[in-house]
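Other chains of the complex are left out, but the ones given are in their true place.
Chain nomenclature is as follows: A and B, assigned in order of appearance, with residue numbering initiated at 1 for each chain independently.
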Amino acid sequence: MTYTTQVKVRFGDVDAAGIVFYPRYFEMLNTAVEDWFSDGLGVSFADLHLVAGVGVPAVRVTSEFAASSVLGETLDVELEVRELGRSSCTIAYQMTCGGAKRLAGELVIVCTDLKKRKAIAWPEAIRDRIDGKTAV
Amino acid sequence: MTYTTQVKVRFGDVDAAGIVFYPRYFEMLNTAVEDWFSDGLGVSFADLHLVAGVGVPAVRVTSEFAASSVLGETLDVELEVRELGRSSCTIAYQMTCGGAKRLAGELVIVCTDLKKRKAIAWPEAIRDRIDGKTAV
């Protein structure tokens, strides 16, 4: 499954060098994952976290920064599911601008019961959508 | 060379699940690198960026999140130089709390001329300190 969305580089994202401060890329990545859950998997982060009591914390992330991004640019964020475990999901991501690569890497999230703070199996409805078995 | 510092988990660092939102860890990591430059290498980020016109953007970062951190905790951040290239520096880092592992990974930064936006060789004074040849 592949999902694409866009994020804009805002004033608060850039540093004294005029380029995106790299921790902000992970906020953009998280925003893309939020959009993916909401638009692609049919469950909003609000419903997931606040109603179902389920979170998807990161357990691993890697990133290669190929070129810097500047204020005002719109980045295309592409997420591609590489592996779907019982409770984990490995997502390859890349951010580009007008086709030019900015950064790419992998993010592994884990479906977690927020009260018990324990990994749990993906709810079937979400799993089927990640797998592409059902449409939103 | 090894450098250790501490960061406190602040209200603005935690998410709706009450634990550190992972992009904030990279801000903490950057703060630790700032402290290292200032206290360990003898050059502040302000002098480096604003006076010398030199930046140290990340070109690669990896992170494994072993356990979550909560509001109010003080994390020990340890940086260890693994490899010093002509213009790059590979830093292994870990954050622990009371000895318990929270996250660990690698960060590669590159010494960069901010005007030309090009990698440059580390200034000798900084290189010697990273190498441990001279004390601050």
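A few points about this structure:
By our rule, contacts are C-beta pairs under 8 Å (C-beta built on N, C-alpha and C of every residue); 3 or more make two chains touch, one makes a residue touch a chain.
Here the structure is a predicted model, which is why all the values come from computation and not from measurement.
All together, the complex described by this structure holds 4 copies of its single chain type, of which 2 are visible.
In this text, only the chains that are shown with their structure count from here on.
For this pair, chain A with chain B, the centres built from the Cα atoms lie 24 Å apart. For chain A in complex with chain B, the touching residues are 16-17, 19, 21-24, 26-27, 30, 49-50, 55, 57-65, 68, 114, 117.
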